[in-house]
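In what follows, a single structure is set out as structure tokens and then discussed.
Only one protein chain is missing; all other protein chains are in place.
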Amino acid sequence: MRPFSYQRATDPDMAVQALSADAAVDNPLTRATVQPLAGGTTLIDLMKLDVMRPAAIVDINPLAEGWSAIDPGRENLRLGALAKMSDVAAQGEVQRNYPVIANSLKLAASAQLRNMATLGGNVMQRTRCPYFRDVSYENCNKRNPGSGCAAMDGVNRMHAVLGVSDQCIATYPGDFAQALIALDATVEITGRSGTRSMPFAQLHKAPGSTPETETALRSGELISAFVVPGRWPRSVYLKARDRQSYEFALSSAAVALDVQHGAIKDARVALGGVATVPWRSREAEALLKGQTFDDGLAERAAEAAFADAKGRQYNNFKIALGKRVVARALHRAVTMEI
Amino acid sequence: MNAAAPEPKANMGQPVPRYDAVAKVAGRATYGSDMPLDNPAYAFLVTSAIARGRINGFDLDDAKRVRGVIDIITHENAPDLKESKLFSNGGYAGTTIQPLKSADIAHDGEIVAVVIAESYEAAREAANRVKVSYTAATPSASFDSPGTTKAAAKGQNAQFKEDPQVGDFAKAFDEAEVKVDAAYETPTQHHNPMELFSTSCVWMGDDLVIYEPSQYVYGLKNGVAEQLGIDADKVRVVNPYVGGGFGSRGSMTPRTAIIAGIAKRLNRPIKLVPTRDQGFTIATYRAETRHAIKLGANRDGKLVALRHEGVEVSSRADPYCVGGTKTTTRLYACPNVDSLVSIVRADRNTPGFMRSPPEVPYMFALESAMDELAVKLDMDPIELRRVNDTTNEPIGGKPYTSRSLMGCFDEAAKAFGWSQRSAAPKSMSDGDWLIGYGCAATCYPTQMAPSAARVRLQRDGRTRVEIAGHEIGTGAYTVIAQTAAERLGVPLEQVAVFIGDSDLPPGPVAGGSNSTASTCSAVMMVCDQIRQRMFKAMMPRQSLTDKAKETVGIGRTPTMQAAKSDRTLDLERAFDALGVGVIEEYGEWKPEGAPPDSFKAMHSGHARLVGGAAMKDKIAYAFGAEFVEVRVNRFTHEIRAPRLVGAFAAGRIMNPRTARSQLMGGLIWGMSSALLEATEIDQRTARYVNDNLADYLVPVSADVPGVEVILLSEQDDHINPAGAKGLGELANVGTNAAICNAIYHATGQRIRKLPVRLENIEV
Partner (left out) sequence: MSGNSSSRLSGFDRRAFMACAAGSALVPMTARAGALDAPAPVAQDPALHVEITLRVNGQDKRLSLDPRTTVLDALREHLKLTGSKKGCDHGQCGACTVLIGERRVVSCLTLALAAEGQEITTIEGLATGDQLHPMQQAFIDNDAFQCGYCTPGQIMSAVACVKEGHASSDADIREYMSGNICRCAAYPNIVAAMKQAAPEITKG
């Protein structure tokens, strides 16, 4: 861990000003010399590994008073970015009206980490690619742009099959983001020029030729809230993994359905553990909309979701697994009691 | 009584709570890195990024500029250390690859530099800033890599003495009515004890104190002394509590002498707490293995031919091997047996003992093959074991001292509900889950080693027992205290036990599951010396009756049961008769068949284990039967093991509480080995990739809903005075095969490679 200066932000203005000091730095994630500290479960972890080397840390936890509300309104659900994962997972209305959100949070990490981690930090968590996390591997395009990718022909069982490029196959490891992207959430971003909003789907950037750029956040910007439109009581988060708990997904599906009179009026499908970014499958959704559910439909939708998947030596199984997980999640969503 | 404290059956001690329980729940148990040091400097390791090649040079400028850095040690300025031979070849070391000796790199993660600084934070930062330039050569990672060499184990590893054979295997197999011919594989695994591989070294003049989690303080003391070139009496190793061992701390690793040497040079206590990932390469591990099994049987299930060929990976430098054929060729009655163990050398750190080193991989192969044979015979797998059960091992015809294998099968089958099993594969399910039942035999050799003990008795009954044993979670404090209390007839609360310190009388390595049998036999013997002194003082003219001989331990070493019959020795009178304030006795015990140099070896830190299959006219093993229910999800193919049931017989059970816990942990270890644990090796670079507890999966609470342990009553008077068979490594053996056998039952799919992952299932 490199030395850093530490300061606590007392208000958002102070935070963004402190964070803007490295505005000239092109990549806010890997190279930023100032980093916000919320739960710390990613930042301190990666600083100990020498992967992240901020020279200054701005502790934004004091902003929690204004930025951690869980606000289930009539039209939408507003979640403050500094709300703790555990608090949101336990909130009654979130559990009732957005089970996909509650369960994506509950099935992530451990009770201790969920007590620490915030929603904003959670969506910003970095990949678990072992070659990214170990600085002794020079070949990591995400960490050292242009250096190559050690995972491509290495131990890549946990790696992505969707959204991959010839530069990077690192999996986006989170769960909650799948729920957000499925439900068409908006992310509120606070920066020097005030607050802006963007669709959550635009927050993360697929690796393409610049895997070092992971999000659309600009230097000095902070996520302040997420807004989820509507209510989705018929929604499911299904997560497949080797271990029963406290493990990242091999494959997961966030599914939300609006079923009326036996027909699927609206359908949302997002995939985790298999893609480089939070992954929404509009192909699967298109197949489902307006149809009457049966297992064959679920399988066709799952097939569509993985039509463009590219497996490698050890992760090829994720394509078949991912399809089965999607189909099963759809089945669960259709049959769940609400 | 609750489930944790089973009612003792015949030949079992009381399930008293652990001696160290309060210290452990209060956070007062002091592990190696908890020891307070006066003004310590902190060490941080820099480890190699290549598995084979040479260091061209270092750029230490940035690192040295870090405030608080005291020194950076590389091969260019490292303390001069002497070499130590491999543990299994008569030395102390777990590896003969000595880092910081030269510019050569022999494996991934070899120590290439040690940074010493005023704080942990500064040491870590400076280590991050050390730049090493290498010339890398292409390494051989494992079995299939180009550049490996393969040779028979016999002749290169002193501990591997024979490839057991009897009869004419080839002919018998050729003529057998029913055959199984299958290949099995087990993965690389790391112990991952919870406590890190820490070392603190403190010099006081020429005397060195080492605080380090060790399973063999005498071995470490003598090994470090040898490397430093100083008298062993100048070295003391202290570790009253060890945060898990599982074999990883039985032999000396290079880090200890390195840290000791640097501490001497800097004249400052040094504390090293390596990272979790460094633990994967600076200590040992269970190497991957391959097996070819051939079984031939008659239609009635009787084995007529058995061949087990095993191949294991080791380092270029060391011929380490586990050689489990000594067990698998002797487990069942079979007139024609053949076997061969070979070692493949790769560019890896040297493997070492990990909980049931030979039995886990070799019994997985055999017990899987037995299940395959049962399927071919259309026979219940329990009945197949019954048909081939034996009182004498087939290679030399030696009798088992006791063998409750089928008793274990019957008890465990009943508790598990085996009779509810519908035999056909894929015939049981529950909603989304396919259900499979499977079982396997488990066994572990009964081993003993020489051990000394000192016991001091005061006239108020307070007793102090001293022995350089080890508390690695096994309950060593507890069973030693119980043994002394019972033997001297003093209340358990009056007994104080001191272990984990090489200044105490030498004890054995806490390995090979010998500790309880060895240390308790030694404690019994020394307690008897005290009783003898008291008896003589109280009845000086009385010739000893047979009854007295039995109760005071003269003439022969009585069993624990005999001691129980007389606990009314009047201490006050005995002390008055002796005219002393304190009675203190020291004694050295050695097991039957121990070599003549046993006590010499004991004092110089060389473990001399005897027992198991290596005894002259008998063979001693503990047995068990393990049953599992697996559930395979039809959709995700996730595999879970909601029920593990094991029945075990291991001679005298000193404490049913600690025994049950250890066996329970073992069952879960076996499940973990079968379904979760594998160290992934990058085949291009021969480097461990998932070297942390998020990626190297061990079970969490949610993985183990139901575990049941059944302790069978068994008495064995032919093994050691304590009558105990080791059980710490008994329970994690059979589970591996039992899981795969259950997966076959659930899915119809036979999986012969561990760990079984969801991608291996094709439902």
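By written order: A and B. Residues from 1 in each chain.
The rule is short, and it goes like this: contacts are C-beta pairs under 8 Å (C-beta built on N, C-alpha and C of every residue); 3 or more make two chains touch, one makes a residue touch a chain.
Quick caveat: nothing in here was measured; it's all calculated off a predicted structure.
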item	value
Given A:Ala109, A:Val123 or A:Val277, the one touching the chain that is not displayed	A:Ala109
Contacting the left-out chain in the complete assembly, out of B:Thr253, B:Thr289, B:Thr636 or B:Asn692	B:Asn692
Given B:Gly489, B:Gly511, B:Gly665 or B:Gly726, the one touching the chain that is not displayed	B:Gly665
Touch criterion as defined above, residue of A:Met1, A:Ala216 or A:Val259 at the omitted chain	A:Met1
Given B:Val242, B:Ala283 or B:Val628, the one touching the chain that is not displayed	B:Val242
Hidden partner interface residues of subunit A, rising order	1-8, 10, 14, 17-19, 21-22, 25, 31, 33-34, 37, 40-41, 44-45, 48-50, 53-59, 61-62, 86, 109-113, 115-116, 134-136, 138, 244-246
Interface with the unshown chain - residue positions in subunit B	2-5, 17-18, 20-31, 33-34, 36, 45-50, 53, 56, 62, 66-68, 109, 112-113, 119-122, 125, 127-138, 192-196, 241-246, 273, 275-276, 471-475, 657-658, 660-662, 664-665, 668-669, 672, 692-694, 698-707
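The working rule: only the chains that are shown with their structure count from here on.
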item	value
Complex contact set, residues of subunit B against subunit A	49, 121, 124-125, 128, 277, 432, 633, 635-638, 640, 675-676, 680-682, 684, 689-690, 694-695, 697, 699-703, 757-759
Residues of subunit A that touch subunit B when the two form their complex	1-3, 48, 50, 128, 130-131, 134-137, 150, 153-155, 157-158, 238, 240-248, 250-251, 317, 321, 324-325, 327-328
